[in-house]
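One chain of protein is taken out of this complex; the other chains stay put.
Note that the chains are named A and B in the order they appear, and that numbering of residues resets to 1 at the start of each chain.
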Amino acid sequence: MEIFGVPLQAMLGQLLLGLVNGSFYAMLSLGLAVIFGLLNIINFSHGALYMMGAYGAYIGLTTFEMNYWVALVVAPLVVGAFGMVIERAMLQWLYKLDHLYGLLLTFGLTLMLEGLFRSFFGVSGQPYPVPDALRGATDVGFMVLPNYRAWVVLASLIVCFATWFVIERTKLGAYLRAATENPKLVQAFGINVPLMVMLTFGFGVALAAFAGVLAAPIIQVNPLMGSNLIIVVFAVVVIGGMGSIMGAILTGLGLGLIEGLTKVFYPEASSTVVFVIMIIVLLVRPAGLFGKEK
Amino acid sequence: MNKQVIGYALLIVLGLLAPFFVYPVFLMKALCFALFACAFNLLIGYTGLLSFGHAAFLGGGGYMAGQAIKMWGFPTELGLLMGMFSGAVLGFVIGSLAIRRQGIYFAMITLALSQMLYFFCLQAKFTGGEDGLQAVPRGTLLGSISLADDLTLYYVVFAIFIAGFWMIHRTIHSPFGQVLKAIRENEPRAISLGYDVDRYKLLAFVISTALAGLAGATKTVMLGFETLTDVHWHMSGEVVLMTLLGGMGTVLGPVVGAFTVKALEDKLGDFGDLLAVTTGIEWFKTIGESVTIVTGLIFVVCVLAFRRGIVGELAALLKNKPH
Partner (left out) sequence: MKQKTLIALAVSAALLAATAAYAQQAKPGAISGDVVKVGVLTDMSGLYSDLGGQGSVEAAKMAVADFGGKVLGKNIEVIGADHQNKADVGAQKAREWFDQQGVDMITDALNSAVGIAVTKVAGEKKRILMDVGAASTRLTNEDCNPYTVHYAYDTYALANGTGNAIVKQGGKSWFFLTADYAFGHSLEADTANVVKAGGGTVAGAVRHPLNAADFSSFLLQAQASKAQIVGLANAGGDTINSIKAANEFGITKNQKLAGLLVFITDIHSLGLPTTQGMFLTDGWYWDLNDETRKFGRRYFDKMKKMPTMVQAGVYSSTLTYLKAVAAVGTDNADAVMAQLKKAKINDMFAKNGYVRADGRMIHDMYLMEVKKQSESKYPWDYYHVRATIPGEQAYQPLSLSRCPMITKK
């Protein structure tokens, strides 16, 4: 069977690969959405923190002989803690100001982080091996899928939906959503809102770092690995709208799939397809697919 | 008022004399960026719109001017107008899309769209990809005055800058500019007063991008080439930095900011060497290799402690001084 001259098997394979990329978009845009929801800050440094996650794994492996599974937990924790320091030291002074300052501050942070890692590790990047347990590939009928890629999809889906569950279905999540709506009132109920804000930022950052560790064995660990990704993720966020957690996840996965298809039919456009979709969405539904315009 | 006129006159005299003391090529480049930053400031400082994709207009104008002069044989002045015009057209297209959303989304949309233009410029044949559009002749002014001489060209660039600056100044101080400020301060109120806010925003956007295009075109003519650096998102960040550092919403801020940033980019290495020699600490030599880190640091410091920028802080100091 063929679709537009492409065998169905090849097509399914490409869709599956698209889903792998979509998982990264989903994790990153989810982190951005969580942070934006509570802090009203668009975190430009998200890409740089994703890069730090990957470097966390690399440094862990080379300096502390930390294996992949440990790194998957430790690196997000360390980077998340770093994020909390940033929040306490810098971001907290900006909440009363225009959102734009948050964007500008994190933009500056991005330049600094990338520059520092670049001068320390060089630009060619460092290799990170695929963990032993996930080596090899499995024949899934229509393609031979490397086990590691399957793990990426699985892990990111688990993390994304766990996040959704916590925020939308638990008491802690309810506090969080309430604080988003009216921080003063929630504070009055005796909940420590600044602490919650700090932890939320740390969590969003840790999500980015987690994605970074997941990416490390697939792509070369490189100081600039996040800087091109972040703009695409911004477009994803504009398309989805930042109003809903589920929206961010679904848009990320969906765009990964669409990008995967573009790579088969018209690979020249695969870098721009997300932006084109963004334009269409802006024309048809300016608030984004899942967004509520305030 | 009188004081202001004297101030500007002094600055113009300074501008006319400057090339005898400072390297003219550097001055021209800084002036192009100053015009670019002033155009950007019209949006951020007076309309409250943060465009994170202004590189698209600088580079777009630069490429079009280069193409027009080099390949289509346009005279230099027409080439410059062509750059300005393409900045306006690009601005109209991108602006129409971006003003459908506000605040932070506006910034992200302009960033994404300018990234699209970056990919276009990378792939298009006429831009020469990463080799850049090279060997654009400087040509002559009005068919008679050769622009090959740096000093002659400097005065042309200076005149273009003054014209652009004057235009922005006029815009800000016109009734139109007052409406823009009203939008910046309180958009819903401006709407309720009956202003078609989107049209005002779009017009301001197009004026800004046209001038950015002109700045890019002038830069291309002056340097004789245009490369992908000018459409890359780093450039969009750089113009934000110039404006922020100099002082958002001040007339002269962006000019000061542009000169500071360009001088930094150029002289940081020498400065680091100087520090290393005077203090004897070898490490300072590496400063020259870390322009991005220093840039990032300035960004962070500005946002945290120095939001009014150099000119803004100076103005505040002067105001507080007892008379």
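Everything below uses one rule, namely that a contact is a pair of C-beta atoms (placed from the backbone, for glycine too) under 8 Å apart; a residue touches a chain by one contact, two chains touch by 3 or more.
Here the structure is a predicted model, which is why all the values come from computation and not from measurement.
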item	value
Residue in contact with the excluded chain [from B:117, B:206, B:228 or B:248]	B:228
Contacting the left-out chain in the complete assembly, out of A:127, A:141 or A:194	A:127
Which of B:92, B:119 or B:155 contacts the chain that the document leaves out	B:119
Residue among B:135, B:191, B:277 or B:301 that touches the chain left out of view	B:135
Among B:77, B:187, B:265 or B:313, residue touching the chain not depicted	B:265
Interface with the undisplayed chain - residues on chain A	10, 13-14, 17-18, 20-21, 24, 115, 118-119, 122-127, 129-130, 137, 143-144, 146, 148-149, 218-220, 222, 224, 228-229, 232, 260, 263-264, 267-268, 270-272
Hidden partner interface residues of chain B, rising order	20-21, 23, 25-26, 29, 119, 122-123, 125, 128-132, 134-135, 219, 223-225, 227-229, 265-266, 269, 288-292
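In this section, only the chains that are shown with their structure count from here on.
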item	value
Inter-centroid spacing, chain B versus chain A (mean Cα positions, whole Å)	32
Chain A contact footprint on chain B (complex, rising order)	44, 50, 52, 97, 100-101, 103-105, 107-109, 111-113, 115-116, 119-120, 123, 233, 237, 240, 244, 286, 289-290, 292-293, 295-300, 302-304, 307
Complex contact set, residues of chain A against chain B	36, 42, 90, 93-94, 97, 99-101, 103-105, 107-116, 118-119, 231, 234-235, 237-238, 268, 271-272, 274-276, 278-279, 282-283, 286-287
